[in-house]
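The complex appears here without one of its protein chains, the remainder shown in place.
Then we have chain A:
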């Protein structure tokens, strides 16, 4: 069982094909698999569908794949920071499926957990609910019925995620809010490739503090990350 690869390109070798469906971790530019995204750009794989909370900015994150027109469709909750995205969407070049953020996260978690669908109140009565199965459950006060919609689990061809540390068996540890969508995204892929800041030997991570067990992670690379900050906000020293 060899999980550690030498580079992002090596780790993706044999996994990419045109028209594939990729789930990506990250929130904004925080905890995004920046090295794997760059390698997918370099590989030139086309007609990609991405399930990813955001679409990066024009020159970082998934934005770099929009510049090269490699993306056919995005499944996201918020895409406001990307001008090229807006241009392609408004001109009809790019498909967009908005998912409420929690629905997207749960679709990934469910898909990776063998749950093909689930019911949620999120989006009931909005355009998100159009065309979806509605069902009442007696969850209200005194057993009153409340209406839910069914959302489907996501199973992706490939997951790409970013973690802080991994061991050589693929156990992952994340750091602070860079965890975000990475665990659910990792879970929902038929194959998952993780990029980390440091790969350590097995036995060096405390088993009680592993955030994502290596069973979900098939290939790992270590690399240097830019980790760009999207909104630098600071306060005066007291």
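Quick note on the criterion: a residue touches a chain if its C-beta (ideal position, glycine included) is under 8 Å from a C-beta of that chain, and two chains touch if they have at least 3 such contacts; residues count from 1.
As a convention for this text, contacts and distances are computed from a predicted model.
Q: Can you work out the missing subunit's protein name as recorded in UniProt? Choose among "3-oxoacid CoA-transferase subunit B", "2-oxoisovalerate dehydrogenase subunit alpha", "ABC-type polar-amino-acid transporter" or "Cytochrome bo(3) ubiquinol oxidase subunit 4".
A: "3-oxoacid CoA-transferase subunit B"
Q: Taking the entire complex into account, which one of A:12, A:65 or A:178 touches the absent chain?
A: Reading the full complex, the residue touching the unseen chain is A:178.
Q: Considering the whole complex, not just the chains shown, which residues of chain A touch the missing one?
A: Touch with the absent chain occurs at residues 27-31, 53, 76-81, 86, 89-90, 96, 98, 100-106, 108-109, 120-128, 164, 174-184, 211, 227-237.
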